[in-house]
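Here is the structure we will look at.
Note that one protein chain of the assembly has been removed; the remaining protein chains are unaltered in position.
The block that comes next holds subunit A.
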Amino acid sequence: MTSLERNNVKVLGAGEQAMVFVHGFGCDQHMWRLVAPAFESYYRTVLLDLVGAGQSALAAYDPARYATLQAHADDILAVLAELNLRDVVLVGHSVSAMIVMLAAIEEPERVARLVFVAPSPRYLNDGGYTGGFEPADIDELLEAMDSNYLGWSGSITPVIMGHPERPELAQELNNSFCRTDPTIARHFARVTFLSDNRADLPRLRRPSLIVQCAYDALAPRAVGDYLHRQLPGSTLVVIDTSGHCPHLSAPKATIGAIEHFLAVEPA
């Protein structure tokens, strides 16, 4: 299987330089549908699903390999290599901000600039550092995910797979986007919320944009400020929106901030 198949890669847009969008925990590449099209006239836009999410090859999810974010970073580098891309703009949301950062640290020649949407290098409080969460909160999240097995997880997928003669079963499902296998989602939740990439921040040698939401329970202002201080050559833009997904709740402002950072002339 090629990495393009494995990560369900979609390439659109016209342009020399490529812009690669990576979704965060809990969703898939559909998250970018209000933002990515805005860049299609200037960039080759590349959308993908992290292994274990969306329409990626779920069978490729080996918990031992994906026990760290680095494995996802390596997947992204494999996609860039297969598409023969260099000097790309990497855009990562939430946990994938750190994933794309790891990719840029590993192979800087492939990456020109980075956009971090609602990033956090560490979700747990740790000594003097305020990440916003305690370990018990993460256990509670896992519990919430368990009790939502039927609601948003792919535990229904085997039923659909078992009835290829009834494709309407798939359409009857609620919440058809961002579905994933519950066991994988659980594992990825753990990897995400227990990750700590603070030590990696000073190793980034590329300019970056931090898109910070004004009111975000997952990545509060203090975390954005911390990142801005620790990331050499970073720009911080606070978007007046609440929640963790400015690319969905405030797409225009998010597009504007990215365009400004990339010095794209608005159409």
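Throughout what follows, a contact is a pair of C-beta atoms (placed from the backbone, for glycine too) under 8 Å apart; a residue touches a chain by one contact, two chains touch by 3 or more; residues count from 1.
To be clear about the criterion, contacts and distances are computed from a predicted model.
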Hidden chain of the complex, named as in its UniProt record, picked from "Acyl carrier protein", "L-cystine transport system permease protein", "Taurine import ATP-binding protein TauB" or "histidine kinase": "histidine kinase"
Hidden-chain contact residue, picked from the options A:Q17, A:N125 or A:S249: A:S249
Contact with the hidden chain (one of A:E5, A:D62, A:D87 or A:D139): A:D139
Sole contact to the chain not displayed, among A:S3, A:T45, A:Q70 or A:S94: A:S94
Residue of A:S3, A:S195 or A:T241 in touch with the missing chain, whole complex considered: A:T241
Residues of subunit A (touch criterion as defined above) contacting the omitted chain: 24-27, 30-31, 33, 94, 133, 137-148, 150-152, 174-178, 193, 215-218, 241-245, 248-249
